[in-house]
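Shown below is the structure under consideration.
Apart from one protein chain that is not included, each protein chain of the complex appears where it belongs.
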Amino acid sequence: MSRYRIMGKGRVDHSAPVSFTFDGKTYKGLRGDTVASALLANGVHLMGRSFKYHRPRGAVTAGSEEPNALIGTSRGAGRFEPNTRATVQELRAGLVTESQNKWPNLSFDLGAINDRAYMLFSAGFYYKTFMWPKSFWDKVYEPVIRGAAGLGKSPTEPDPDRYASRYLHTDVLVVGAGPAGIAAALAAAQSGADVTLVDENPEMGGSLLSDPAVQIDGKPAWDWVEAQLGRLRAAGVRLMTRTTAIGYYHQNMVGLCQRLTDHLDNPPKGAPRERMWRVRAGQVVLAQGALEKPLVFDGNDRPGVMLAGAAQTYLHKFGVRVGDNPAVVTSHDSAWYAAFDLADHGARIAAIIDTRDAVRPDLLEAARKRGIKVLASHTVTTTTGRSRVKSVRAALVRGDTVGAGHDIACDCLLMSGGWTPSLHLFSHTKGSLAWDGQTFLPDRKTEDCEIAGAGRGLWGYQPVLADGAAAGLRALAGLGRAGHDACFTVGNDRPGTGVTHTELPTDGNAGKARAFIDFQNDVTAKDIRLAVREGMRSIEHVKRYTTNGMATDQGKMSNINGLMIAADALGKAPPQVGLTTFRPPYTPTSFGAFCGYLRGETFQLTRKTPIDPWAEANGAVFEPVAQWRRAWYFPKPGEDMHAAVLRECKATRASLGIFDASTLGKIEVAGPDAVEFMNRIYTNPWTKLAPGRCRYGLLLGEDGFIRDDGVIGRLSPDLFHVTTTTGGAARVLTMMEDYLQTEWPDLDVWLTSTTEQWATVALNGPNALTMLKPLVQGVDWDDFPHMSCGECTVAGLPARLFRLSFTGEIGFEVNVPARHGLALWTALMEAGKPYDICPYGTETMHVLRAEKGYIIVGQDTDGTVTPADAGLDWAVCKAKKDFVGKRSLSRPDIVAKGRKQLVGLLTEDGSLLQEGAQIVLDPDQPKPMRMVGHVTSSYQSTMGHPIAMAVIEGGFDKMGETVFVPMPDGVRKARITSTVFYDPEGLRLKA
Amino acid sequence: MTRFSAFSLLKQALNGHKGWREQWPDSQPKAEYDVVIVGAGGHGLGAAYYLAKEHGITNVAVIDKGWLGGGNTGRNTTIIRSNYLYDESAKLYDHALDLWDNLSQELNYNVMYSKRGVMMLAHNTHDVQSFQRHVHSNRLNGVDNRWLTKEEAKAFCPPLNISPDARYPVVGAALQMRAGTARHDAVAWGYARAAAARGVDIIQNCAVNAIRRGPDGAVIGVDTAKGFIRARKVAVSAAGNTSVVMDSAGLRMPLESFPLQALVSEPVKPIFPCVVMSNTVHAYISQSDKGELVIGSGTDQYTSYSQRGGLPLIEHTVAAICEVFPIFTRMRMLRKWGGIVDVTPDRSAILGKAPVEGLYVNCGWGTGGFKATPGAAHLLAYTVAKDEPHPLNAPFTLERFSTGRLIDEAAAAAVAH
Amino acid sequence: MMTSQKHDFAAAAIRIEDVAPTLRLSLRVKPAHRETLGRALGLDLPTRVGTRAAANGTEALCLGPDEWLIVAPEGTDPAAPARAAYAQAPHSLVDISDREITLRLSGPAVLDVLASCCPRNIAAMPVGSAVRTVFDSATVILWRDGPTDFRMDIWRSFVPHVCALLAQVQDEVMADL
Partner (left out) sequence: MLLIHCPYCEDTLPELEFTYAGEAHIARPADPSALSDEEWRDYLFIRTNARGPHYERWRHVGCGRFFNALRDTVSDRFLMTYKAGLPRPPLPQETVE
């Protein structure tokens, strides 16, 4: 066992050694260790390199706020992640870790050459240079800058792990299970309220776990915690560890990320790695405690320089003495206790250096009893040591003068610049902060939340416990419930106060001093002062100019120190300079946790029709259309898409094709005012449409542009069966409901979506009628011409039959209740055998309709096309006084000449135009060319030559004229034609 | 103004950077200006710079309710491109791109314009049709944009998942090589420094409460938190807050302000060489020079000035990124923030004269504001100086909403069938 | 399509099964004619959204101020008397029996399973109520038949997606983390 580990000490399991590797070397730790505590137990302080200067760094904290000790961790293929905080990652069997941002290795890193040239890399240096010669920016400077980016390496393989998410509704959510949080949860739980207590650590107890000598209600701290957690469990309180409250959103919604498997040797099968909880709480109690601040002095970043509170945590939670011979520098009482605890566990404290003139007599006495040298009114002015601190230089400070320093040998330096409340979640709510002279405290609230304990600046267990209980009671009161006040008796309490500093003075060359504020981003006090000198007056500007607070700890270590120095440089009080906004997440949170179930198969839903299984079994190639997947074409062996589509087209034109049209939107419009409603919504006239007949319907937006279309059947005087485009179904229904509910609530008409009630099969081809007739019962064929509809049975199934055509051939759409869709399809395939029935997909549907000049809304129209532009003026009933979009059709630009109009195009050389290709009148003009339109649809047709549709300025008046389509490989000539390429007289429908 | 260069940097490094001076003074308002610009973002500061530099109008104040560059200028995902569909848009944004190209040298401030290429992914037939239309239109307009097969797209951006089994498989992409990113703060600071050097006053933390009009209806100045400031001309360039400011002059705007969220990951070594956008899954991504993945999201559904935004949208954005780039699920989100985007009914900007004498407006940029910065600034300055729009911004009038002559980029791209 | 499939969710903590098809009608009628229609149907149509009323094997769920879902055994025609009352009480009654597929979800873990994808506070739903809500991106009608007994009506084409999600959550429940 390592000599830094204290036998039997801590909350680690001394009987359970765990092996792991760091940079290829195997180390032993204990169950319950973090990577950082295990490395420290092995005497390893050097754990990483900083971002800009590649300076050697060690763990400065023992928690999630760690800026330095970031490592890569992995557990096999696809399970590598960078920038993991070694202070948080728990040991598990076989854990592989590596240091980052170094080459060739951690102790000898060539990138550290930056550190030699640090004077060049001052704040914002890159804004001032790399501009000459201009061409060097693209080719030299920028690639070099980008090459130097980043800390760890990105994963390179897809992640095999799963992630989960869950909603939770709770009366009271308590964030942070330290003394204040536990007291709050106890208070809140007594009324029977549903209470949830969460903590980011593997164990609850917070600072009490690092202060075992404290006594509460006569019990040692750890026993007290254990007992209270038992009480909470018994009261039904939900206790969640390894669960970080990452963000505080509107109306008491809090996001929690729960880490489930990263600490396990062998995660159970099917277990998600992390789960995102979206909690809606009646009341929130924020008991997140406070974060210890570093002191800012030259050399404060060497490995072995660590926050005093962290050293205390390593000692008590992990049984690790971070050094044999620590020095302590502090401006707060709390570090004294850390020194005492270490001294009581075999460390020889080199000195306690306190910046303050007056120190509490009991602390002095306790130090004296332990034989610790105390240097009050002193500061550390510099440190030495490369991969670990070797000595510190202490000097007397009197006002602005610094006395001559003397060196003190040590093997680590514990520092404390006081504590700052963890205000992150509170700030997410846009609650305001107040400055109390030392730090910011929560002030005006915007949400139903309470803040308790060190999170609002209290110190010492007695007041913190009482405050937690009071916050729990206030939360209860917010729920309209009451509870009893609680009283705690604390023994061996550790009260404390401190002062806040800017950077500490030095007895050396001030110009050479490098006192770090943001450790990871290598921002020094001088960088802050430089930013202010350059006119950065707001803390936001200072932050962005220096990158202070933008590292992966998001300013937890650096924000207040940066602000103090900026305020000093500006000669203003800190609140006048302002604190930068804390943004979610509280700690970096995996993308996977945000994804939850939204990955792979369940990323976004794919809708499938009742006939989809047949298509899949019969080799269909699918295409996504809106939320649906639709059969695109049905290739036979050896066929490419082109061959398959041409075959499908020809088979349909020659005899009979069958098509799954189930995705079409369907809306039942029913009620005495149905026809009035239809007249108001659609451009067409509906009053005279007889029951049993159908009509093409055109729908505009109120701006006059085409939104949707479809064939609409009138089944009875008060009942319309409306169809919409596949993608438009939901939109159209919403739009109709909006008008109905908001503008015309007086109408007696109701809308019901029947898209999924019906499976729809389209039959098209000269043999469609012949084939279908014998299967149909209940239709009077003498009164069922083109554009008819009615209820009947088809193949013995109840059906709504529409006679219509989207191909130019005789056509039908058979609607049957969806459960029968597959049966209908199979029956029709069987009955169609004599006619060589050919299943076809959406591509063939597109070709056949294009040959007839039928538009596809969204392809031939783009949201800027009016009915007149699309040649659909005939579908607009001008006699109607009003309908949706009518007024816009008379706006000046809509009636102006030169609008783009939908026409046909035939290329002179018989080549296929590309959809989206642009059209010009003069192909020889220089760029930028004047474009008069573009190709909207283009296909190889059944007529032996390609066809295209296009919108062209003034196209209707240009019939027969030649236009040009300049393509990269040459200009195509094309003639403007009608959009109806096939059977313009419509003879085939009458056959 | 101290000239920035490698030599000045070296010189200053040797004396401990003691000699750098403030990049712009924190001005107090004078009683009167020739031009007051409301809003000290990149657009407003840039307009002041071009007024001074190209039109000799230096008695100019740029006024902001907060700190300069603190709005959308400092909250966007820094994407720059010009491959828009309509001639009007493509020309406007390409004008901006031309200015971007030389902006660092022009301002003597490295805005780190990185021409790393912007690739827009096509996921279905409709995307292909739409993007081909863009590519051809851009080509004939002389705007760089070309079509890539999915294999070419993968070669250009190796983390891309081009598996045909994806929910939204990548079927191709449109690439504008000249497009890329820039350092957003540097744009605001660079313009501020250059404008201040030419005599422009930059007045921060001074809310404009109202635009004041004289008896003849013409603009006479602005009421601010620091009192009335007389001005012959007022240009409003206040993004999401434009409606509120214009309302004070009696003008109601066709604008709505929506929350837009963006996020960055923890920094990693270079892994992502370009900018990738997917409108179908609603996400865009690039990697910053610091190594963070910078990811943009769509807007929340409701209008808001809260700069907050909800969790579900961010979850969908991250999921979309991880669907297209599955190697990133174990990356971590470092911070997420919100901005306010002002959106017009046709998703194109309004840049021109307002129907009040002496009043000019620049707004409605939606998510396109950052990339337009130098262009919008340059054209706003022109419009203010000449009291008439430049041909490039002439189509972007307020009047188009009465006549129906919309420039509907969204409608042209977004309708599914 | 899904009606013939068996979901192999056999864990004790959560059972997920198909429910045989029933007759489902969407009834729309204005409040003024609610009572008339109710009389014709032999049901007192409830007026509070989310509440149900049943008589003679027919059940009505109030989904909105003018919207009820009527559920009855297959083969019955409870709507016939309503059609006769159309002139006095104009309304819309649309057969949507095939629009949705119903799953039954039950077992001690059912609330956790539903909380995976339902943002609404499902635990607070009274037994005997039902609501139209969302499960991930699918709009569903969720019926609470007992403390740990639910039915979920899902638009047919959304069923594969919902079932894929449920399968994942099922694994998660089994892993018990």
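Chains here go by letter, A, B and C, matching the order in which they are written, and residues are numbered from 1 within each.
Going forward, a contact is a pair of C-beta atoms (placed from the backbone, for glycine too) under 8 Å apart; a residue touches a chain by one contact, two chains touch by 3 or more.
These figures come from a predicted structure and were not determined experimentally.
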Full-assembly contacts of the left-out chain, visible side only, are chains A, B, C
Among the options B:Asn15, B:Asn102, B:Ser163 or B:Ser306, the absent chain makes contact with B:Ser306
Of C:Gly42, C:Pro65 or C:Gly128, the residue that touches the missing chain is C:Pro65
Missing-chain contact among B:Gly16, B:Gly66 or B:Pro254 belongs to B:Pro254
Filtering A:Asp13, A:Glu157 or A:Asp738 for touch with the omitted chain leaves A:Asp738
Residues of chain B touching the missing chain are 241, 243-244, 252-257, 301-306, 308, 310-312, 342, 344-345, 401-403
On chain A, the omitted chain is touched by residues 167, 249-253, 278, 280, 430, 446, 702-703, 734, 737-739, 741-743, 745, 881-882, 886-888, 890-892
Residue positions on chain C contacting the omitted chain are 48-50, 63-65, 67, 119-120, 131-134, 139
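Here is the rule we go by: only the chains that are shown with their structure count from here on.
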In terms of mean CA position, the chain most removed from chain A is C
Distance in whole angstrom between the CA centres of chain B and chain C is 48
The distance between the C-alpha centres of chain A and chain C, rounded to whole Å, is 32
Separation of the C-alpha centres, chain A versus chain B, in whole Å, is 22
Expected list for chain A, residues touching two or more other chains, is 165, 278, 604, 606
So chain B residues touching two or more other chains come to none
Listed in rising order, chain C residues that touch chain A in their complex are 1, 3, 21, 26, 28, 30, 66, 90-92, 94-100, 112, 115-119, 121, 123-124, 136-138, 155-158, 160-161, 164-165, 168-169, 171-172, 174-177
As the complex stands, chain B meets chain A at residues 4-6, 8-10, 12-14, 16-17, 20-26, 67, 69-70, 74, 87, 91, 102, 104-105, 108-115, 123-126, 128-137, 139-142, 161, 167-168, 183, 185-186, 189-190, 204, 265-272, 281, 287-291, 306, 308, 310-311, 314-316, 318-319, 321-323, 326-337, 345, 400, 402-406, 408, 410-412, 414-417
Residue set of chain A touching chain C in the complex reads 162, 164-169, 260-261, 267-272, 278, 280, 597, 601-602, 604-610, 612-613, 628, 668, 670-672, 748-750, 752-758, 817-822
